[in-house]
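Below is one structure, written out as structure tokens; comments come after it.
Removed: one protein chain of the complex. Kept in place: all other protein chains.
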Amino acid sequence: MAVTPIEVFVAAGADRWHEAQALRAHELVRLVPTPRHATVLLVAGTILESERAALDRVHDQLPHPREVVTWDEIAAAVDMADDVVDAVAFEIVGRADAVVADPTTSSPTRLPDEETHEWRDVGPFGQGGEGMMGGTPYGRAMAMTADDRDGLRLDRLQLRLGPFLGQLPGGLVADVALQGEVIQSIEFACAGSAPVVTGDRSVPVARRLLWLSHALHVQGLDAFAVRAARLARRSSGVGDDSRLASDFSSLRRRLRWTGLRSALRDVGDRDGVDTWARWSAHLDAISASLDGADPRLSPAGGSMPITAAELAETITGLTLTDAVSTIIGFDIDVPAMTTAAVEP
Amino acid sequence: MMSAFAAVLAVIAVALTVQVTALARSEWADPFVSAAPQRVPVLGGHEPATHAWSRFHVRYYPMTLVFVAFEMEMMFMYPWAVVFVEEGAKALVEMGMFLTILGVGIVYAYKERVFSWQ
Amino acid sequence: MIDVAFVVFSVAAVASGYGVFRVDSMIRATYLLLASFLNVGAILVLLLAEYLGVALLFMMTVEMIVMGLFMVMFMMNPAGLNPMNMVHQPRFAAAAGVIAAAGVAVVAVFADFPDAPVGAESATTRELGIELLGGSMLVFESIGVTLLATMVCSVILSSATGRFGDGYEGSLAPALEPGGDHRPADDLYDPDAAMGHSMHGMDHGGMDMGEMDHSKMDHGDKDMDDMDMGGMDHGDMDHDS
Partner (left out) sequence: MNEVEQLSAPLAIVVVSVVLVVGVYVSSVVGVVAFRSAAGQPLRPASAALFPAREARRLSRQQSVRTERPDMILRVLAPAGFLGLAAAAVTVIPLSPGIVVADVGTGIVLFGAAEALAIVAIFFHGWSPNSPFALVAGYRFVAVALSYELLSMFVLIGAAIPAESLSIGAIVESQADLWNVIRQPLGFPLFVIVSLGVTFSGPLDLLDSNDLAGGGSVEDSGIQRLAWQIARHAMRIAFAACAAAVFLGGWHGPLLPGGLWMALKTFAVIALLGFLDVFVARISAERFVRLAWGVLLPLAFLDLLIAGVGAL
């Protein structure tokens, strides 16, 4: 049996992304922020047609020896009585041990082994470039793609982030233009007017705890993320749930000493509500539902539904880091977002 | 003194050699070859359109300029610390004056919000 | 032994200094310059100026870090992905360099230097401190004033925010078209936001980010004509890796 946890990168469709966060509760699994650190790629939920190529690319980014585990296959195979998360963790450990023992079985590269742009022996120096900024040196265009002003293109880096990114909810795709680390503009790949926030919906407490687990992970509190994931498992009926409310308030007390408040205060202000207030609203909602109150009545600092366009407006001008904590604070309903994008 | 610096250099050289050897070995003797799709930078699935290396807009550039000016003063503080006890109050007053002058600069820069991202 | 070390450090200093002009990457150039300074610092230590030598390592490191940031901020091709020639007027520069080096060499060989060797055990740092607080006190304090002036000037010249409003005020190039906004369309700077208010009502211009248009990024000949920046002569470029 492995003594060190298996490092897993989760590539989850929007519908199973929260569930997959529950794996953090397992000691033998560590969810890592980048595919480069992972031994196992966990594919969970519905992968849309538009996400297939992205999934293959993430798969190929894993270092060898690597292995793929599919959540939905395991979920289909286990009895209703058994726990899917346990079964997935078991499968991950078994497959990882096998592939590390015999690296020749490592999952082969899926995408064709060819470069996007032809660059070898192109151009005056054979690196695919021409002049100072032209061509595709080493297979990519040069950065700085903003409009030409006074003959100087402005320093803008355009990236398409997602859908399988450790710090953002699964399925979320955003086109970002960065200047330095500051977001100049951002657009989510979805219908611009879709309501995207789940703050005031009556969501199961387990889902909120899984949200918390991911949020703490992004904020650098991985150990507390493990605690939150374990609470989420208990709240969904796995193991003892008698002391759930008091265990959660103990976690909350500990979080008070982590400096989360000073890290998130005054970030992503919208209508006088900042990211910390939104996070607190989630925590209050969890406390309320664990205490037996109706979660819909809980204080809801971040509960005002906003559209993707409004969200984009809120995080424009923030640094990438603050933007991530703000997006997380809104707890975007990605399935609603992506369906809205597909339907019209 | 020279033997002390020789020891420092020797230690650095060994540490560098160990790491460089390990990394270079993995580069040349890796049984796995990085295929073209594997080498694509991590962005969560999509390919970047451009290289990441760009004219990076450093948001804290005024801070670095203030830093460079302020940091000069360190050159004087080390010898000052050595003779402080010997010189007593005179050293305290002179350095106090020096730091107050520079402190004015820091306060000014802070007031102008130089330490925020521009 | 010390002579051997001196030769090694000197050669390394000169070689990395030469490298500064031979590499394409701004970052490599910056840190090759740092490597050159580090070797000079080591030479100072060999000359028994221990404090000056070690302090030089320290100071030059932080200064080169800052220089590296600015190099990348100003250069369009900071990593040298397309090779470029960093040398302008190479013949004149080479001649000037040789003459200057010869001049220094002549001084070094023929000048009558004072002969007051410093013992290995003498407390140079302590003497430096005494001098600083005694004889050179006025110099020391006026350096403080100079540095203050430097700080204030660098803030005034570089800061985009401030108590007195927008740093762009009065410092912008004229608009590209008559009556147009003189600020770049994607410039986000908003005085209200900088004052700590919310970012409402901002116009982000018509930047359509949804489509990553590759044709925009493929740079034709037109770009090359437009971008003759800093007198960089494209005809002169040579590949040197």
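Note that the chains take the letters A, B and C in the order they are written out, and that residue 1 is the start of every chain.
By definition in this document, contacts are C-beta pairs under 8 Å (C-beta built on N, C-alpha and C of every residue); 3 or more make two chains touch, one makes a residue touch a chain.
No experiment lies behind these values; they were computed from the predicted model shown.
Asks: Which displayed chains make contact with the chain that has been left out?
Replies: Touch partners of the hidden chain, whole complex considered, are A, B, C.
Asks: Of C:A13, C:A29, C:L81 or C:L132, which residue touches the hidden chain?
Replies: Checking each option in C:A13, C:A29, C:L81 or C:L132, the one touching the absent chain turns out to be C:L81.
Asks: Looking at the whole complex, which of C:S25, C:N39, C:N85 or C:S159 touches the chain that is not displayed?
Replies: Touches the omitted chain: C:S25.
Asks: Which residue from A:T46, A:S107 or A:T258 sits in contact with the chain not drawn here?
Replies: Among A:T46, A:S107 or A:T258, only A:T258 touches the chain that is not shown.
Asks: Using the document's contact rule, name the residues of subunit B that touch the chain not shown here.
Replies: Residues touching the hidden chain, for subunit B, are 1, 3-8, 10-16, 18-20, 22-27, 30-32, 34, 38-44, 48, 51-53, 56, 58-60, 63-64, 67, 70-71, 74, 77-78, 81-86, 88-89, 91-92, 95-96, 99, 103, 106, 109-110, 115-117.
Asks: Contact with the hidden chain only, please: which subunit A residues?
Replies: Within subunit A, the residues that touch the unshown chain are 3-4, 27, 32-34, 36-37, 39, 61, 63-65, 100, 103, 137-140, 157, 159, 165-167, 178, 180-181, 217-224, 226-227, 230, 257-260, 262-263, 267, 319-322, 324-325.
Asks: Against the chain that's been left off, what residues of subunit C make contact? List them.
Replies: These residues touch the chain not displayed: 25, 27-28, 31, 34, 50-51, 54-55, 57-58, 61-62, 64-66, 68-69, 79, 81, 125.
As a working rule, only the chains that are shown with their structure count from here on.
Asks: Write down the chain pair with more C-beta contact pairs when A-B is set against B-C.
Replies: B-C
Asks: Taking each chain's centre as the mean of its CA atoms, which one is farthest from the centre of subunit A?
Replies: Taking each chain's C-alpha mean as its centre, the farthest from subunit A is C.
Asks: Please compute the C-alpha centroid of subunit A, do the same for subunit C, then give the distance between them in whole Å.
Replies: 39
Asks: From the mean C-alpha coordinate of subunit A to that of subunit B, what's the distance rounded to whole Å?
Replies: Here subunit A and subunit B have centroids separated by 32 Å.
Asks: Which residues belonging to subunit A are in contact with no fewer than two other chains?
Replies: 137-138, 141-142, 144-145, 155, 158, 160, 179, 182
Asks: Going by the contact rule already set, what residues in subunit B reach two or more other chains?
Replies: In subunit B, 49-51, 53-58 touch at least two other chains.
Asks: For the complex, which residues does subunit C have touching subunit A?
Replies: Against subunit A, the touching part of subunit C is residues 73, 76-77, 81-84, 173, 176, 184-186, 188, 190, 193, 198-199, 202, 204, 207, 209-210, 212, 214, 216-220, 223-224, 226-229, 232, 234, 237, 239.
Asks: Mind listing the subunit B positions that touch subunit C in their complex?
Replies: Interface residues on subunit B, with respect to subunit C: 1-2, 5, 49-51, 53-58, 61-62, 64-76, 78-84, 86-87, 90-91, 94, 97-98, 101-102, 104-106, 108-109, 111-114, 116, 118.
Asks: In the complex of these two chains, what residues of subunit B are touching subunit A?
Replies: Going by the criterion above, the answer is residues 31-32, 35-38, 40, 42-59, 117.
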